[in-house]
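The structure that follows is given in the form of structure tokens.
Shown here: the complex without one of its protein chains, the others still in place.
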Amino acid sequence: MPPNSAGGAIVVPPATGLAVRAKVGLVRAWPFLPAGLMLALLFLVPMAVMVVFSLWRTTPDFDIVPDWTLDNYAYFFNTPTYVRTLLKTLIMAAAVTAAGIAAAFPFAYFLVRYVSPRWQRAVLLAVIVPFWTSYLLRAYAWQAILGPKGALNQLLTGIGVTDEPSRLFIYDNPGVWLVLVYVYFPFAALAIYASLEKFDFTQLNAAQDLGARPDQALLHILLPQVRPGLITACIFVFIPILGEFLTPALVGGTEGLLIANLIVNFFRGLQYTTMAAFCFIIAALVTVLLVIFRRYLQVEDVVART
Amino acid sequence: MDLLRKPYSRRQFLQVTAGVSAGAIAAACQAGASPTPGPTAKPEGTFNWMTWSDHYIAEQLDEIKKTAKISTNITELADNADGFAKLKEVKGQLDVISGDALWVPKYFEEGLIDAWDINSLEVAKQLYSIAREFTIWTKPEGYLGYPFGWSPILITYNPKYVSPAPDSWQALLDPKYKGKIVTENQPVEVVAYMAKAAGIKDPYNMSEAELAQAKELLLRLKPNVLKLAQQNTDTVAALVSEEAWIATSNLGTEDRVKDGGGPEVISFIPKEGTIGWMDAEMIVKEGKNKALIRPFLELAEQAEWIAQNFIDYGRPLFNEKAYQILVDKGEKERADRYFYNKPETVQTMTLKGPGLSTQGAINVFNEVFGA
Partner (left out) sequence: MDPIQTMPVSPYARLVRAVLRTWALVVLAFLYLPIAFLVLFSFEESRTPGLPITGLTLHWYEKMISNGILLGAVWNSILVAVAATTLATIIGTMAAFPLVRGGIRFPNVARILFTLPIMLPGALIGVALLLFFRRVLDAELSFWTVIAGHLVFTTPYIVLIVGARLQGFDRMLEWAAADLGASPARVLRHIVLPLIAPAIMAGALISVTLSIDEFVITFFTVGPQLTLPIYIYTQIKFGVTPEVNAVATVLLVGTMAVLGLSWLMAGQARRISGLIGSRGGAGR
């Protein structure tokens, strides 16, 4: 990927590059320390404890006893429900991610290209601020809007689009999908915006001046440069949905439950050992997926590599 | 609706509290063996209470803070299991915790709470005598908690759509109510309802065969369920909009539905018997502010507050004197309908609690409601 520099040309690093780089100091490891230590101490160590728990047993008295066993893991794979629900969750996460990106990309593109930076900030705040109110209350609002006797159905029957109130909007998978797109839209929009904002749109004009069609210019000039932002957006939507239980519980009825709902049930019944095992199965699976796609996650700082 | 909104007369309250605080001081003086520093020193300070939001009224805590200089740090819990898990770790960081029915002895067996003599409190005389003698809460060392409120789980239905009038858990399984039922998103409880429907004796301690029986019924229930309610709000909203025809929930749902502009709905206790909860305030064994707890309860559990609490939340409580106040306030009809004057109903319910088949029940629920 050619660096997109102010001068427009591909510049060879100056001879003093290495020395200067050391002087600038931002390639050193120490800035990683606070976050790295935080993650190690507050996440990896506690998770190590949970890994041990996942190999132990909960007695009927809710005590966790060190009987080493793989039963918690085996129970997942021996019960088709869990495997099916996990697959379904992956599909749902993918569908929400696709819709989220499809909705957020044109939105962010419009913002960056056609709105002044000052107004960009205003619009971004307008996007995120409604999400600072309790999600439960917004979900109750969705219930009132999408319910079989909700506002949307009343509107549709009122203007004669449908005769019967539709149950399509809520208490099943489509409702979960819609509300999840709503919940994760701002994350996708912010991630794409953060990456798109630095794009120099004169490049598109230049490409078109040189004879490229608009779609070619988008595909070959814009897309490669915002790819890190798109990947981040995918991660911000896809990954948290694997642990999402509130939306399915509130608008999913009985058909729309996802894997985290089943995991949370163990939690509610103090079955922490099973809960931990199930969480780690999902984590392992997703980590494998991430490793497979690591090419896309790869750190590519072209300039630094030269 | 006006009745629910009527602000509590402050002067009325001050009179009561003034009287009570005098009583409390007297009680503190008498209690020679109490761990308070000096026999005449009136304990002041702040204690930590983990409870449900229906266990207190903001003005009540404000008044006690003002009159008795006892402040409360409130923190809240969702489920008994959450509170239990947390108290097990934080122990003395909390002073009082609220818990349901058989969870109370569970806390005691784990060595987390004190057994004590609730009759050492003046205010305990206001309780129905039955509430001072529940066998599950009685230990040789004393009583395990100060009894607060209770409710059976009822089936509520909309007679416009549901006829003939049902009388049994079986109503939830009738295929003609497909997608018309709301039940709580609480796996162990929902499985317990199915156990009740199957006539199983102990729904929290089921054998493998009984679990299989409950699973059978749960499979029949699933297509009927419109949604699993996260909170009572979900249930009430679905009955109001008539999206749901039948629901399981605490006492008071029919009034909340009516209040929300919904239809007349009817609640009943199924003939197979029902599940229920009754809760108590427990004193944490390692709590650091024990001296404050009894004086606080002495004030907070006064009939006037409990009556107000009934008006706000609509479910029976164990304070008998408060019933008289409710009658005087013209709330008799509602109080009676909510079994306020029949605390013995508690003994007919299967009490909520941590059972031996919890894991089995969750597995069954997940296997039915998963994809």
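Letters A and B mark the chains in the order given here, with residues in each chain numbered from 1 onward.
Note that a contact is a pair of C-beta atoms (placed from the backbone, for glycine too) under 8 Å apart; a residue touches a chain by one contact, two chains touch by 3 or more.
It should be emphasised that the depicted structure is a prediction, and the values quoted were computed from it without experimental measurement.
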Have a look at A:L55, A:L190 or A:A207 and name the one touching the chain we're not showing.
A:L190
In the whole complex, not just what's shown, which of B:T138, B:N205, B:Q231 or B:T345 touches the removed chain?
B:Q231
Hey, which of B:E216, B:D259, B:E272 or B:E367 is the one touching the hidden chain?
B:D259
Contact residues on chain B toward the hidden chain run 1, 4-5, 48-50, 52-54, 56, 58-59, 61-62, 73-79, 82, 85-86, 89-90, 93-94, 151, 184, 230-237, 240-241, 250, 252, 256, 259-261, 313
Name, in rising order, the residues on chain A that touch the hidden chain in the full complex.
1, 3-7, 11, 13-14, 16-17, 20-21, 23-32, 34-36, 38-39, 42-47, 49-50, 103, 106-107, 109-111, 113-114, 116-118, 121-138, 140-145, 149-151, 182, 185-187, 190-191, 193-195, 197-198, 201-202, 205, 214, 225, 228-229, 231-232, 235-236, 239-240, 242-243, 245, 260, 263-264, 267, 272, 275-276, 279, 282-283, 286-287, 290-291, 294, 297-304
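The rule is simple: only the chains that are shown with their structure count from here on.
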Geometric centre distance via CA averages, chain B-chain A, whole Å:
39
Touching residues (chain side chain A, partner chain B) in the complex:
58, 60-62, 75, 79, 81-82, 84-85, 87-88, 136, 140, 143-144, 147-150, 167, 171, 246, 249-254, 257, 261-262, 265-266, 268-271, 274
In the complex formed with chain A, which residues of chain B make contact?
79, 81-82, 84-85, 179, 185-188, 222-223, 225-228, 230-231, 233-234, 237-238, 241-243, 354, 356-359, 361-363, 365-367, 369-371
